[in-house]
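First the structure, which I've put down as structure tokens, then a few questions once you've had a look.
With one protein chain held back, the other chains of the complex are shown just where they sit.
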Amino acid sequence: MAKRDGGTQETGTRNNQGANLARTEASSELLRELVAHLRQNRTQLREEWVSRIAETRLLTAMTKEEIFAEATSVYDSYVEALETETFEALQAYARNLSERIIPRGVETHEVVGIVLLLRDVLARSLFAKYQTDFKKLNRILDAYEPAANRIANTVAISFVQERERVIRQQQEAIRELSTPVLQVRERLLILPIIGVIDPQRARQLTEQLLRGIRTNRAKVVVIDITGVAAMDATVANHLVQTVEASRLLGATVIVTGLSPEIAQTLVTIGVDLGKMNTVGDLQGGIEQAERLLGYKVVPSAEPR
Amino acid sequence: MEVPILKQGEFLIATFQAALSDADLNHLRIGLIQQVVRFRSRGVIVDVTAMDVMDSFASRTLREIAHIIRLRGAETVIVGIQPEVAFAMVQLGLTLEGVATALDLEEGLAYLNEKFKTTN
Partner (left out) sequence: MPAEEVEVAISSDQDIVLARQKGRVMAIELGFSSGDATLIATAISELARNILSYARNGKIVIRRMQGPSRVGIQVVASDKGPGIRDVDQALRDGFSTSGSLGLGLPGVRRLMDEFGITSQPGQGTTVVVKKWRQ
């Protein structure tokens, strides 16, 4: 690199830094000016926006009245965010709004669409106002655009996050509905486990069982592992933890269908099988459970 | 932080709140044992439904409470451990071994009543 280039660049940078500082101060002032304009013309601009929304057929899930009511709040939040150059209030509002409209079936592209429409309606109004002063228009837009884009971003992200949260909740609900925990009698739950269990599924089953104990007020749980071929140490530990956690909820666990191999795994990880309540098969386990329920005092609640 | 201790016949019911510091737990332990002595209670139910976290100190405190109360000839039962809390506890290896547990207040009372019916 020639010295000349280096010299020019240095000077250029210094100048740019100065220019940047000046531009930031001017930006704030310009923002204040355009915020005032947006406030003055609030009614008219809002109406224009709402009719554009109707034109483009967005938010079809909502009535005209609902759209108008929300539009007012959105408009005001938008202008406030421009004015304060802070976005927390907007974010909180966006999340709140999302919570309301997601159950109505409003989709992401609609929300993004209406925010961009507002951005454009306001931009056009700025064109109209400053069209005679081209330089000023440029400066106004320089101040407006980054802020407007940030607003659009903020609202879109809030909506998407809220949507993801709702979807997760729904998935959780579905998982709950498909729980394999069965209530066969009052205070008695059966958890038949079949096939291969990895640590994640084991954990899911434990959580479902514990919730099931609480919901059904179970005092005895029969965990049947006849259908489980093998268990590694990690999953075996989960089984032990399930038994211990169930006891903390006041329930006794009977493990049935313990194969010699799994029994060996348990012994290897240090489980005292004498302390674990095991019965050969599921039927025997249920019978023992009923015997336990026949007596009010549950033995494992006794202090050791 | 005040922990309400209610007398119910021969039993005491202590309801733990969330966010109890170590100092709070210590005060609670002392207060509860004083009450057991004062009322000659035969059973104590400690309701931890509101506790959103049970760590090693809380667990140790509960076991100590149960131990001391047993030395006075009374029985303790811990009720209301939340499923999530129970899960976290066993991950940490906190099993409250040696302490009776029941699902909730109703089950706790049933347990104590049954216990005294059979020992009487």
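Note that the chains take the letters A and B in the order they are written out, and that residue 1 is the start of every chain.
Keep in mind that, in the parts below, contacts are C-beta pairs under 8 Å (C-beta built on N, C-alpha and C of every residue); 3 or more make two chains touch, one makes a residue touch a chain.
Fair warning: this is a prediction, and the values are worked out from it, not measured in the lab.
J.: In the complete assembly, which of A:29, A:172 or A:261 touches the absent chain?
T.: A:172
J.: Looking at B:48, B:65, B:94 or B:109, which makes contact with the chain not pictured?
T.: B:94
J.: Determine and list the chain A residues touching the chain excluded from the picture.
T.: The missing chain touches chain A at positions 91, 161, 164-165, 168, 172, 207, 237, 270.
J.: Touching residues of chain B against the unshown chain: what are they?
T.: Residue positions of chain B that touch the missing chain: 19-23, 52-57, 59-60, 82-85, 87-89, 91-95, 97.
Methods note: only the chains that are shown with their structure count from here on.
J.: What is the distance in Å between the mean C-alpha positions of chain A and chain B?
T.: Between these chains, centre-to-centre, one finds 36 Å.
J.: Along chain B, where are the residues that touch chain A in the complex?
T.: For chain B paired with chain A, touching residues are 66, 70, 77-79, 81-84, 86-87, 89-91, 95-104, 107, 110-111, 114-115, 118.
J.: So in the complex, which bits of chain A are touching chain B?
T.: Residues of chain A touching chain B: 206-207, 210-211, 213-214, 217, 219, 241, 244-251, 296-298, 301-304.
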